[in-house]
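Below: one structure, written as structure tokens.
What you see is part of a larger complex, with each chain still in position.
Going by the order they are written in, the chains are A, B, C and D; count residues from 1 in each one.
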Amino acid sequence: MKNFNRIVTRELSVVFRSQSEFVYPLAFFIMVTSMFPLAVTPEPAQLAFIAPGVIWVAALLSLLLSLNAFYQSDFQDGSLEQMLLAGVSGSLIILAKAFANWIVTGLPLVLIAPIIGVLLNLELQANMIAMLALLIGTPSLCLIGAIGINLTVGLRNGGVLLTLLVLPLFIPILIFGASAVEAASIGKNYSGQLAILAAILILSLMLAPFAAAAAMKISID
Amino acid sequence: MELISSEFNSDNLIEITNLTVIRSDFPVFSPVNFSLGAGQAMQIRGTNGAGKTTLLRAICGLCHSLEGEISWNDEVITPAHQNFYQSLLYIGHALGLKPKLTIEQNLSFFQQLRFELDSQLIQEAMQAFGIAELYDEYVAKLSAGQKRRVSLCRIITEPVPLWILDEPLVALDVDGQQWMLDICNQHLERGGILLITSHQPINGIHNLRELTLS
Amino acid sequence: MGYFDSFNDFIHMGGHGFYVWLCYAIVFIGMVSQFVLAKLSAKKNIKLLSQYYRRAAARKKSQANNDS
Amino acid sequence: MWNWFFQLASPKWFYTIARKVTPWLSVLMYSLMLAGLVLGLIFSPADYQQGNTVRIMYIHIPAAYMSMMIYVIMAVAGAIGLVWRMKMAHIVSVSCASIGAMFTALALLTGAIWGKPTWGTYWVWDARLTSELILLFLYLGFMALHSAYDDKKAADKASAVLALVGVVNIPIIHFSVEWWNTLHQGATLSKLEKPSMDTSMLWPLLIMIVAFKLYFVVTLFHKIRGEILLREKQASWVKKLVADSKQ
């Protein structure tokens, strides 16, 4: 637990060293969501209709994009192997890094989502649910993403291969997340979807660190 | 200057039996046997590509597909053996430093993973390697030799018995090399164990054994 | 014969011939090509290996020459 | 008791056994395949609703079953390889991938073509169809990952981890028709209940299912043999085999 804190602190201080860095994933999120009114339609009713899906797709892509920055340099400069050699268990390292990743990338998304919702004409109730769904869903994305990035980090063009491996695993979260918001926006019951998101989170908290740690050791060789 | 204050257990012993590593179906070097006890040092020699780095990484458990046995204090090491990792420091070609953190932040992070934070010791280590004034400089801005010095500071800030150093003298200037070798000597006197490779001559380490890979 | 009155009927499949025969054709092509590839792989690998052994032997020889 | 298990783990043993068994299995496969085709295409009746398009069922369902079964086999073999560090298991796992990907693609294509006359569209984004598409991506990811590594051993382990993680998709595919109300048919074959299908349609279907399984085994054995040769190239028996085959 002590080491968990230390790794998280270190990650955060690396990120916050150039203070503007934590706004990038956010900016990406805002940019992608605002591309849709331009590319599809600026009409309010239509926008509100596609909004849940767009918010979730954008969140998913922006988390995906942040993974590389969080893991790759640690592999290349040898600091991951040094942590392992200091006796820190692989799954703890993953857990700590995924947590830091979520703090830097996932949490800001959750906080900014309501504003995007307003811009896309989503109504209040649906907007709050979107935020809640993102709050439960994004940590799973960070954890599952950790598996993918650890499998591909040693490879050239790993970035795109990463996508190929990880997006299929993200899709259930996407479906339930988006459908929770959709249900809320037409006044239906959405608790089922949220419960499934929570179940996915628990499952990935239990399993993903081990899978990712195994992948990490393979990549280090 | 007296730097390392802890005495190590005089029973420490690393034993390597018939160790080799398979790469693309061929063993990289012919099987290796040796054992090192407290206060002993060994230099691994060999031409470029002989397998020195591979051997050291295999001992650290960073290589798959190895054959043979490594044991530490009579316990065979399976890939993740806590006791062994508690007593081991490996510094290789990749230094493991974060360019975006300062020298001090880098050193204290690694120290805290295994020991309590000891700013005093970190200070002394930086002094010993002549980078004390740079303590709050970001590693990104250092020269090759300065980065190497930072990574070597860890042999002082993390007092463990077994040092595995892969070409530690690379990029160091003449003074730096001398300091480095002095510190190794002190380590050996205190019952430490040293496994080292270098293409530069290593002068003045007492009782340095040699092993040539083929 | 069977369910159909004539061969033409059989091909026509009550207007759905296109879909049915397209499906069967795709499955046939897919499975046969996979099967042939698999069957050839052992043979191909034997050829590959005989080249590999020759090269390995040559390399060993040149190394031995270098040493002496 | 564990003897057979360790024997299985020996590539040489597997190679010789596979070589002996495959001809017999092939004969069985060809005859079942032929029987199934004749029964399905010629002797079975058309459906009162779907007409003759129902004949697509005899290949769609077996292909869809295989796509899922092979993924499970691939993942289990990968897990065995990871835990017991067994060479043979990785070989099986890797050899499964391309066959499984092909069956997944076939299930998708035949399903899509079947959809046009029955549902009026090639593709809808319902749960079962989508999850089957994801399965295809998982297979492709597995193969891409395996080929992206230079080192075979690392490639084996990495792709085994991926296969294990992806296994969560299999129950989703299977239960999707129950969890979401969709266009796709519910279960027609179930071990516990009496099948709702007429025997004249059930028999060709069952025969085709078995024939597809045999096809898988035979193809897998061929692939495994090729793979074994490549990986055991340092073993003396392979050297001998290669030398013998040249004359």
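Quick note on the criterion: a residue touches a chain if its C-beta (ideal position, glycine included) is under 8 Å from a C-beta of that chain, and two chains touch if they have at least 3 such contacts.
Please read all numbers here as calculations on a predicted model, not as lab measurements.
Engineer: Copy numbers per chain label across the whole complex?
Structural biologist: The complex described by this file is made up as A x2, B x2, C x1, D x1.
Just so we're on the same page, only the chains that are shown with their structure count from here on.
Engineer: A-D versus B-D: which has more C-beta pairs touching?
Structural biologist: Pair with more contacting C-beta pairs, B-D versus A-D: A-D.
Engineer: Between subunit A and subunit C, what is the separation of their C-alpha centroids in Å?
Structural biologist: 42
Engineer: Averaged over CA atoms, how far is the centre of subunit A from the centre of subunit D? Could you give it in whole Å?
Structural biologist: Taking the mean C-alpha position of each chain, the two centres sit 33 Å apart.
Engineer: Counting in whole Å, what is the centre-to-centre distance of subunit B and subunit C, each centre being its mean C-alpha position?
Structural biologist: Going by mean C-alpha positions, subunit B sits 53 Å from subunit C.
Engineer: Two-or-more-chain contact residues of subunit A, please, as numbers and ranges.
Structural biologist: Only 218, 221 qualify.
Engineer: Quick one: which residues in subunit D touch 2 or more of the other chains?
Structural biologist: 151, 154, 157, 233
Engineer: Would you pull the subunit C residues touching subunit D in the complex into a rising list?
Structural biologist: That would be residues 1-4, 10, 13-17, 19-20, 22-24, 26-27, 30-31, 34-35, 38-39, 41-42, 44-46, 48-50, 52-53 of subunit C.
Engineer: Within the complex, which stretch of subunit D touches subunit B?
Structural biologist: So the residues of subunit D in touch with subunit B come to 151, 153-154, 157, 233-234.
Engineer: Residue numbers of subunit D touching subunit A in their complex, please.
Structural biologist: By the definition above, subunit D touches subunit A via 82, 130, 134, 137-138, 140-141, 144-145, 148-149, 151, 154, 157-158, 161-162, 164-166, 168-169, 172.
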